[in-house]
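Have a look at the structure below before the remarks.
Shown here: the complex without one of its protein chains, the others still in place.
After this line comes chain A, so read on.
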Amino acid sequence: MLKALTLATALGALAAPAMADTLRVGMSGGYFPFTFTRDDTLQGFEVDFLNEVGARLGMDVSFVTMSFSGLIGALDAGRIDTVANQITITPEREAKFLFTQPYVYDGAQVVVRSGNEDEITGPESLKGRSVAVSLGSNFEQLLRALPYADEIDIRTYESNIEQDTALGRVDAFVMDRVSSAQVIAESPLPLALAGQPFSEIRNALPFRQDAEALRDRVDEAITAMKADGTLSAISEKWLDADVTQPLDD
């Protein structure tokens, strides 16, 4: 009897890491309106989204905030289980991580200081200009993929690209369309959208290769949240638009 108990305990201890009941989510806490801090409270689209995922899986969700540049390293090192910071699916990242289905569909957007939107009207007018992007973001790759990329002065930032564009230190920044529009509407900074979004991007949650089971469970929860309208409601709440459906639907 005692032996059986000991064995059961030992087995339980062995199995514990596989059924960890806390989902550790990394985010920057500085990407309005997806993850941001007001009155020392972490909030935003990603926070609501992951809390809902946790509730459906019966898991506690612990949010870990750190500089954007540390997020992927932390995921790779096993310090967090996933990154909720509008991570765009790219071939390079897919080779390294397992993604859930996309939960946000968006486009890349050029944003300029107010008054310059007649001069800079989209990606094609970025030739010979300086453009800010977040370090490690896929917008840097999108810019480098343009045929005239060598004529663009691409500057990577740790944070505060909106501020440097408003100050006129760079001619523009590139970010996703939805948060760009929110930043312009909500912040006191003199910024304006320049032209139309120029590339479809699909954002999802990345997991390590050894966490396929967890990825599958989260993916199922996302499917259910899409089906019952919860995900659309979260999108409407933070973005005044539903960005959770594919654009060609």
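Basically, contacts are C-beta pairs under 8 Å (C-beta built on N, C-alpha and C of every residue); 3 or more make two chains touch, one makes a residue touch a chain; residues count from 1.
Everything that follows uses one rule, which is that contacts and distances are computed from a predicted model.
One chain of this complex is left out of the view, and of "ABC transporter permease subunit", "NAD(P)/FAD-dependent oxidoreductase", "Alpha-ketoacid dehydrogenase subunit beta" or "Peptidoglycan D,D-transpeptidase FtsI family protein", the protein name its UniProt record gives is "ABC transporter permease subunit". Per the touch definition above, the residue from A:Q163, A:S199, A:S232 or A:Q245 contacting the chain not shown is A:Q163. For the options A:G58, A:P147 or A:P188, the residue in contact with the chain missing from this view is A:P188. Of the listed positions A:M66, A:I89 or A:A233, the one in contact with the omitted chain in the full complex is A:M66. Residue A:A74 is the one among A:A74, A:I89, A:A192 or A:A233 that touches the chain not shown.
Contact residues of chain A toward the unshown chain are 26, 29-32, 36-40, 42, 64-67, 69-70, 73-74, 76-80, 159-160, 162-163, 183, 186-189.
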